[in-house]
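Pasting in a structure now, in structure tokens, and then I'll have a few things to ask.
Note that one protein chain is taken out, while the other chains of the complex remain in position.
Just so it is clear, A, B and C label the chains in written order, and each chain counts residues from 1 on its own.
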Amino acid sequence: MKKTTDLPGDEAEYLTEGEIACLPDGLFERLPDGEKQTDVINRPSVSYWENARSKLMADPLAMAGFVVIALMIALAVAGPMIRPYAYDEQNYSVINQTPDGDHWFGTDKFGRDLFVRVAYGARISLTVGVAAAFINMVIGVIYGGISGFVGGRTDMLMMRIVDIIMAVPSLLYIILVMVFLGAHMHSIIIALCFTYWLGTARIVRAQILSIKSQDFVLAAKVIGESDLKILLRHLIPNSMGPIIVTVTFLIPQAIFYEAFLSFIGIGIAVPVASWGTLANDSLSNMNTYPHLMLFPALAISITIFAFNFIGDGLRDALDPRLKR
Amino acid sequence: MTADALLKAENLKMFFDIRTTALGKGSVKQLKAVNDVSFSIGKGRTFGLVGESGCGKTTVGRTILKLYKATGGRVVYDGADITGMGEREFFPYRRKMQMIFQDPYTSLDPRQPVSEIIGAPLTLHRLVSSNAERADRVRELIHMVGLKDDHINRYPHEFSGGQRQRIGIARALAMMPEFIVCDEPISALDVSIQAQIINILEEFQERFGFTYLFISHDLSVVRHISHDVGVMYLGNLVEAAAVNELYGNMKHPYTQSLLSAVPIADPVAARGRKRIILEGDVPSPLDPPSGCPFRTRCRNVLPVCAQENPKLADIGGGHIVACHNMLV
Amino acid sequence: MSGHLLEIQNLRTDFSIAGGVVRAVRGIDLFVDKGEFLGVVGESGCGKSVTMLSVMRLLSENATVQADKLAFDGRDLLSQGHKKMRRMLGDEIGMIFQDPMTSLDPLYTIGNQIMEPLRIHRKMGAGEARRRAVEMLDLVGISSPEQRLKQYPHEFSGGMRQRVMIAIAMSCNPKLLIADEPTTALDVTIQAQILELMKDMQAKFSAATLLITHDLGVIASTCSRVVVMYGGLIMESGSVEDIFYHPMHPYTTGLLSSISDVGDTGKKKLSPIPGSPPDLMNPPAGCPFTARCDSAMRICAKARPALAASETGVGHGVACWLTGAAAKGTEALAK
Partner (left out) sequence: MTKYVLKRLLAAAISMLVLITATFFLMHAVPGSPFNPGEQRNVPPKVLENLRSKYGLDLPVWKQYLNYMNSLSHGNLGYSFKKLNYTVNELIVSGFPASAVVGALAIVAALAVGVPLGITSALKRGGWLDWLSMILATIGISMPIFIIAILLMYVFSMKLQILPIYGYGTASHLVIPVVCLAFSPIAYITRLMRSSMLEVSRQDYIRSARARGVSEFMVIAKHGVRNSILPVVTYIGPLIAILLTGSFVVERLFMIPGLGRYFVTAVSERDYSVILGITIFYGAFIMLCTLLVDIAYAIIDPRVKFTD
């Protein structure tokens, strides 16, 4: 609690007796009802989504995140096209080059162009991230939604199953599935789908349960809305915000897992270039050619940063607790 | 409590299985939220249901509207037993039986504008044939509860508690029901706003002949608005009578102490009043005392009170009391 | 005027929140005399709780408090440091809050929390503090206090927790007890118990009590003097008889006529106050009640009336253009 200088207009609202005597006529007449400012809402009307959008637009970090992701998408789509190299094109005359005009990010020990390889990595990372997050959202929303909406024994059984799977760290399952399916991009997505939706399912269920207990759902029942209608008109629109936030955070996690698995050698196999594979490849020569590590490492970190910033921004914009 | 009752609750029971959740699985206990409650409400009248938190009064209202499936007993509405009806069969009654909620902050969907909140029941029950008609009707309803055109396309969070409660009333009003459960409709509101809502409810009863089940913990408001009053304690109806009979001649020791605990806004009367201060707390409804639920706090306990839950008995003029002291 | 136990002059409290500044208290004068039972009544958001929390410096960091004078028991509170202020709390000033369910730390035993002020202010040893704690629990009507001392808050009911809060507040024998909506969260029968206990405590300890509530009934049955607040300002103040039987301010009158009376046999029509309380983020100029007032005049929307002595009773003050000096002005103008 600080003491600050007086705010303007604070004292001035009182008049002295002398001033009262000098007041113009009519001040002591009845104030007509029409001039009373009652029940008037001055602020413009905004819906939840409009409000969330303007909050998000006002968040510089989240907007920066969007820009970075847009650039990453551009890199993934156009990157390999704007350079005259293929990602697996070896050229022994230009091995381990440092960045220059021909090879923007330099070349690796086989003379492959690192820029093109990083751009390919962006394709893989973004695909894995978005695909895994989307599939898991679908599974999680359906599973958690049914569990929370139906409730009772079904809910108990479904959640017991989630508990049983969740008791074991999902990484173990992911690695097992990778071993089973082999090192491909689609195996990573499938492996992530194995356990990844559990968290989403729990959040969706909790969300549905908490909305279900709100009086407006009872009110919908009282006016005679069917369960399906209540689900579509009330439960889903109200749980959308937190679901979007959860899914946004799933993307960087999936990207992390892909990079991690590729790094420890069971993710994407050479010669296909993923950021994790590139980082792993550069390890042996790191002391001499640090740039081989730098670019993939930067790409991974920046992308995950960007998605996390977007997620934080969305959470601030969509979090109902911040609203009255 | 006349013969032309619009709504009758007969031996209504609503028990919940409560899972005591802590670490581990916990055990299931039965919570007798409503235990054998009977009353009837005459057409165009207001039945006030009073009691402290956890006494089961809200559950009574919700069970009547079939938001819960009654464990036992029946609800008769306008001569028809609605207890066993399926949702489809009950659908026409949804139009006739409405509800106003306690918490104006959670009873309106935050994602829907006022026009949708009030318009939804109109569309659902085919009370309007076109969008234009619906918009007209919504405007009319908004005006009826004292709001303005400017408010129609706004979202709930932009309103104050009292304004929200008016929107809730407009939603119930939209279908021109016959019977409305008012579940603590004013307890979340400020004093100066409470009277606005009470007056709206009274005005509509006069204009449209609504029948109310008015649930409240506030004995003064219940006295003001009700024609008949029932008092609940721990899931049981302990006393019921016409309003002036009940307030003037209360028989159940719980009702007596409840009334005497109400603070009155009159310093001289308050000073001169002899108050009965009840000892202790309301027992847990999960673990109610044997026999009469009130015996643990009662001043006039008899040996029989611990053995047997007293039955409601008419002591004349429709005044019913469940107390062993009345029977001996 | 130095005889007052607590004296507040021109207190203003602002909260900076996202989107603007809430002018929660906008300049109030208030005093509490030794041993009196003062009630502060008003609706939610009128600034009644914020006033007390401002004086006790218990507000969050986004609050700005200014005053011309704050004095307790002859000492100037404005010049006092945070630490000195804190040393008075729990010792000379006891406080109880609205929600007994959340006002006790769930992780510590009741005994631990009752003994806290005793050990801090009275520098008691563990044994002595425990004896005093048992005595206090017994005094507030908690049976088998020795065992209850070892229990945690969640093992107590709401009413019992409020008794514990009272025991904590009274344990150091304070000169002033501030009770902020102490019975609002409780059921009627429990509310009666707690009010009875507070009156009892008042008689035993003869501490001045300041009761903040929205419930006129609670005020009528406990207080001797009342302050009515609205929109961050004091509208009217006086003895309970003044306020309840001779209200001068349209807001007080409105409040009294909008409550239903449990003893009323006939059906008197309630006359509610129309509209809603003002938005203190953009407080209206002039009297905050103007928009809802039946007798509002043009000046009410322009300038704020000062709290002036009324003619009906000693110490009866009203802030309204219809009364006092201002009213004379009206007559003059009417001529």
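Following the convention adopted for this analysis, a contact is a pair of C-beta atoms (placed from the backbone, for glycine too) under 8 Å apart; a residue touches a chain by one contact, two chains touch by 3 or more.
Model, not experiment: these values are computed from the prediction.
Q: Per the definition of touch given earlier, which of A:158, A:185 or A:300 contacts the omitted chain?
A: Candidates A:158, A:185 or A:300; residue touching the omitted chain: A:300.
Q: Of the listed residues A:77, A:150 or A:176, which contacts the missing chain in the full complex?
A: Only one listed residue reaches the unshown chain, and that is A:176.
Q: Which of A:78, A:232 or A:286 sits in contact with the chain that's absent?
A: Of these options, the touching residue for the absent chain is A:286.
Q: Of C:71, C:89, C:255 or C:270, which residue touches the hidden chain?
A: Considering all chains, including the one not shown, the answer is C:89.
Q: Footprint of the hidden chain on chain A, which residues?
A: Chain A touches the chain not shown through residues 163-165, 167-169, 171-173, 175-180, 252, 256, 259-260, 263-266, 276, 279, 283, 286-287, 290, 293, 297, 300-301, 304-305, 308.
Q: With the missing chain put back, which residues of chain C would touch it? List them for me.
A: So the residues of chain C touching the unseen chain are 56, 58, 60-61, 82-83, 86-91, 94-95, 97, 99, 102-108, 113, 116-117, 120-121, 152, 154, 165, 168-169.
The rule is short, and it goes like this: only the chains that are shown with their structure count from here on.
Q: Which chain's centre, taken as the mean of its Cα atoms, is farthest from the centre of chain B?
A: Checked the centroid distances; the maximum from chain B is A.
Q: Can you check how far apart chain A and chain B are, centre to centre, with Cα atoms defining each centre and the answer in Å?
A: Spacing between the chain centres: roughly 45 Å.
Q: Need the CA-centroid distance for the pair chain A / chain C, whole Å please.
A: Going by mean C-alpha positions, chain A sits 46 Å from chain C.
Q: Among the residues of chain B, which are close enough to touch at least two other chains?
A: 163
Q: Show the residues in chain C shared as contacts by 2 or more other chains, in ascending order.
A: 274, 276, 292
Q: Would you tell me which residues of chain A are touching chain B in their complex?
A: Answer in residue numbers: 39-41, 43, 45-48, 214-216, 218-226, 233-234, 237-238, 320, 323-324.
Q: Name, in rising order, each residue of chain A that touches chain C in their complex.
A: 1-4, 6-7, 10-11, 13-15, 17, 20-21, 23, 25-31, 35-39, 42
Q: In the complex of these two chains, what residues of chain B are touching chain C?
A: 52-53, 160, 162-163, 190-196, 198-199, 217, 219-221, 223-225, 244, 247-248, 257-271, 273, 275, 277-278, 281-282
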